[in-house]
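A single protein chain has been omitted; all remaining protein chains appear in their positions.
Our next item is chain A:
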Amino acid sequence: MSLRAPLARKNMAESKQTPDANTGIPEYEYIDVNTKPFHVGSFRDEWLARLRPEDFSFQQEDEETFEANFAAEMGLGADTMAELKSACSIDSLRCHPEDEQLSMDDVPSNPRLKTLIQRKRKQERASSHNIHKNRHDFYADELERLTIGRPPEMGADRIPKGEVLLTINIYHPAVYEKFNFTRPCMTLLMTGSHTLTELRDAICCISDLQVCGEFSKTPDVAPDFISKDHFKSAFFFFEGVFYNDMRFPECQDISITTVEWAKAHNFPQYSQAKMEDTRFVDLKVKVGFPYLYCHQGECEHIIIITDVRLFHKTDCLDKNLYPLLTHKHRSLTQKCAVCHVFIARWYTTNDQFAPSDPCLFCDQCFRILHYDTEGNKLGQFFAFPYTDRGAFN
């Protein structure tokens, strides 16, 4: 009798906690690291249930209407309202006389705020070292400038209000030695109604452009054999479900090996679904948690969904521009060993003409050095088509 009572109390306590896997309210699993899994569609519905339609519409309300409504709701007279408006006006925040034109690019002299003191110190240090601007900073906001502030499209091309926007970071393949998990290779913005196949098509990986095979005897035939066309299978892995790409007849289910291995080794059961049938609003994901994208059978990328939110009027509202690229990592390109001007396209080994083994050449230098005027192969060498990492710069 006494044993049963504590159990009953424990069950009661458990049932009191609301299971938030079913509600769409994201909570931290580990603070500032990632959230618990939540359903994207439910998240959207939760927000839309809490907001009034004018809160998330893209049109700007009329200010006078807003003030009139506010005064009516709070029961304020016209005088009180005018007083309130002037008391809360932004003009009271101005820190310099009205006619003084200040440049916002200079740090003011005699700064009192700690941020400014540190910024000034950093600027002085930077100017004394004469650090050159690097290419990452130079192009940092290039993509952003193209899209932010575009006038909203009208008509069918416009994103409907209340749509969900996801920010997705895609990282370099696991075989890269640098920047494996720190710098994203690219950042994409997707809408909730996009399918996973659209994300897959938007991901640019150079392994898709690689050509397998030795082409020293037939250098002109090479471009017909791009890997992307040969090996079309790919999958995404989100929260225990493998989403396979089955659009083309050549596509195979490459996740089946993992699923069967897991079954045989007492792992939790994984399930499978089709990439082309799943939209982002149907997914149940964790924000900030790494997931997997695998293509070409062995090229694996980590994918992290960094943010999920409702569309705002300052976002790009043209449906045709999505998936939208907002950040791209710029890799150093390998140049030809001969001219140092063009990007390398051929990779040779066992080459008697080359200064090193292996060696990189651009197309022109390669042909001039290794083939005579009729196109016959000269000397001994192996030649492979080379795709540079910076091909997408």
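Note that a residue touches a chain if its C-beta (ideal position, glycine included) is under 8 Å from a C-beta of that chain, and two chains touch if they have at least 3 such contacts; residues count from 1.
Note that in this section contacts and distances are computed from a predicted model.
> Pick from "NADH-ubiquinone oxidoreductase chain 2", "S-formylglutathione hydrolase", "Phosphatidylinositol-glycan biosynthesis class X protein" or "Transcript variant X1" the UniProt protein name of the chain that isn't shown here.
Of the names offered in "NADH-ubiquinone oxidoreductase chain 2", "S-formylglutathione hydrolase", "Phosphatidylinositol-glycan biosynthesis class X protein" or "Transcript variant X1", the one UniProt assigns to the missing chain is "Transcript variant X1".
> Of A:I159, A:V308 or A:A383, which residue touches the hidden chain?
A:V308
> In the full complex, which of A:Y28, A:F267 or A:F382 touches the chain missing from this view?
Candidates A:Y28, A:F267 or A:F382; residue touching the omitted chain: A:Y28.
> Which residue numbers on chain A touch the omitted chain?
Those residues of chain A that touch the unshown chain are 24-35, 38, 43, 46-47, 50-51, 55-56, 60-61, 63, 66, 70, 74, 76, 80, 84-85, 87-88, 90, 92-96, 102, 104-108, 111-120, 123, 137-138, 140-141, 144, 148-149, 167, 169, 182, 287-290, 304, 306-310, 312-314.
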